[in-house]
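Every protein chain except one is present and positioned as in the full complex.
Here the chain labels run A, B and C in written order, and each chain numbers its own residues starting at 1.
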């Protein structure tokens, strides 16, 4: 009666400092580990033999962070996968590593401030590797509209050819053939967000995905999730004033959410 | 090159008041709608014909909340699914309704305070209905241990037969044959959390799922996600004091995360 | 050049379990400690002599939680104040204790779920003791209006004699003469929130304070902070529908915020 199951340790916060004279570097990571395997006895009989403790997973992340250069998130994630795959009962491992950005203060040896440009993500499992970015907040003050959409008796949204477009990009791309340069992909997403007139979030999503696939033949598929951070033009005509697309109310809730995958032909279903 | 895609409106906050003399009731809901369909033209050509605006989805939720009795989350969600399935380009709809609990102040006609017992959830799609609970925080001060687990060279966790067990239950169950009484299922989960010695979160997860399936033949399958909200016994021996399982540090991060499905035999893969 | 300063440890999460046979109890606390004293040398010369480490404050909270019965938050806070006042350089201590509510599952010996009714707070310093409640979310579906307010050329809010009133109560009351029963004060706040027609949040704030002072002669003064969790009546007339005060949009942001002190005459300025 036990169906699919998995477990692990989430939100392990580990910081690795590399002390090169004149230029310290740091990797500020949050690591999640999930294991699949033959854990039926623990579930049904309370027999924990063969069941690694999640506390051990935490220790393992710390020890491997010490041993490993963490040159890339993918290689560090891969080392963790390999380690856990060596445990007797384990048949599957997924490691997700997120890196929180820091930016050097000028050319200081060892002082940093929180950076920007999104959270870098790598997910490594036995089946493959994917990379991604989260929390990449972008906005255009013009060059975006929404017209010609379906109208029914409950539609009140006016058409517009000039609105603010803002979103928090979450993107995930596979490693079809070889690793893609993360910064190059992230910068391509930023550039493609901004390089066209956007008739809809859907169009911009597809454009961003297409731009990445065009520039990175090593990527087969990219998934994007774009919440629409609505900026509502405020009606000032009630006060006898013109609002020349100048003053907007920023809202969090509710929000439109547009999700899609762009992939190389032949397109396959989900 | 466009792969799977969907979009909709998230986090629509709607409150419906029913004003019976002497006894108002309220349903405090957060509704998410996601549509699938033939939206390729919007993505690739900027042609929005046939594309419902997410703003219209919001209006629709408000209007249907007005028309519909909202006797159950499922029937309200079903009305929304039916409405959106009637749009030309739409081939799939998923509506998720969460209800935030309120508790009447004594026998007051119309005054309430925030309740407890978790957030009620219903997810309705063309393919079926599931129910669930979120944010159900539970704790046992004893009757829980963790022993006999796998040890390796990186294991430091001591074995214990007396620890605090705390978790925030997220559970989702399908409607195999007929709707199950939500409060009965929720109460069954609470009772099963507390009715046994817990040798692991895994065992308790399975026990909770089994208890629901035993009591509710109408349910075929239940999925549970149980983060381990660790309460660490504080070492006071450093100060010459005994800590008789009395004083604990509550931690949020990192946390163990145990997930599993319990289903009627024959067990099928995910 | 060093002006007023203080420091301490914040957000120490400590759980104390008392194991009476047949009936465990738990106190789930978050403790903040702030010290004032002669710490100028640390600030200006880097001389840390006499400066207690905040890590020691954490240890102290744990040890005193072990030694102390924690019969009330106030007595536990007082024990911490007394302890830290004994340190050489310290001239002032403020301890804030918040208790997160748990509710027993039926008559179970040792199983609980998250309770409701707000977070209990006590603040103890050398100068005195205050008690309070936070996170007490309350709502009335009717019996509230807002009319006759000042109108100017930028006012668009319609007058109403029937609206939803919702707020998250934060209240703090002093201990003028003797401790007041916390549950009695909290329940008095709840009752007074609901026992009158509310012409404004201001009136209800004053009414709630007055009710507490009337019932508790031991309290000299109470401060209330009431954010207005707006529930906006949705205009359905655009769709040819009547909305009989039935369907509302719940909003978080922006919100009105009403704060005030109710105290025994003679009223003194801040």
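Just so we're on the same page, a contact is a pair of C-beta atoms (placed from the backbone, for glycine too) under 8 Å apart; a residue touches a chain by one contact, two chains touch by 3 or more.
Because the structure is predicted, anything quoted here is derived from the model rather than measured.
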Among C:52, C:77 or C:143, the residue in touch with the chain that has been omitted: C:52
Positions on subunit A where the hidden chain makes contact: 13-19, 24, 26, 28, 59, 62-63, 65-67, 102-103, 105, 108, 110-117, 136-143, 164, 190-191, 193-194, 231, 234, 236, 239, 241, 243-251
Contact footprint on subunit C, counting only the chain that is left out: 1-13, 32, 34, 39, 42-56, 58-60, 63, 87-89, 146-152, 154-157, 199-203, 205-206, 209-210, 213, 221, 223, 227-228, 253-265, 267-270
Residue numbers in subunit B that touch the chain omitted from display: 153-154, 156, 238-239, 251-253
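Quick note on the criterion: only the chains that are shown with their structure count from here on.
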Most distant chain from subunit C, judged by the mean position of its C-alpha atoms: A
Numbering shared by both copies at the subunit C-subunit A contact, with half separating same from different: same
Approximate Å spacing (C-alpha centroids) for the pair subunit A, subunit B: 24
Where subunit B and subunit C are represented by their mean Cα positions, the distance between them in whole Å: 29
Centre-of-Cα separation between subunit C and subunit A, whole angstrom: 37
Overlap residues in subunit B, where contacts from two or more other chains coincide: 13, 59, 63
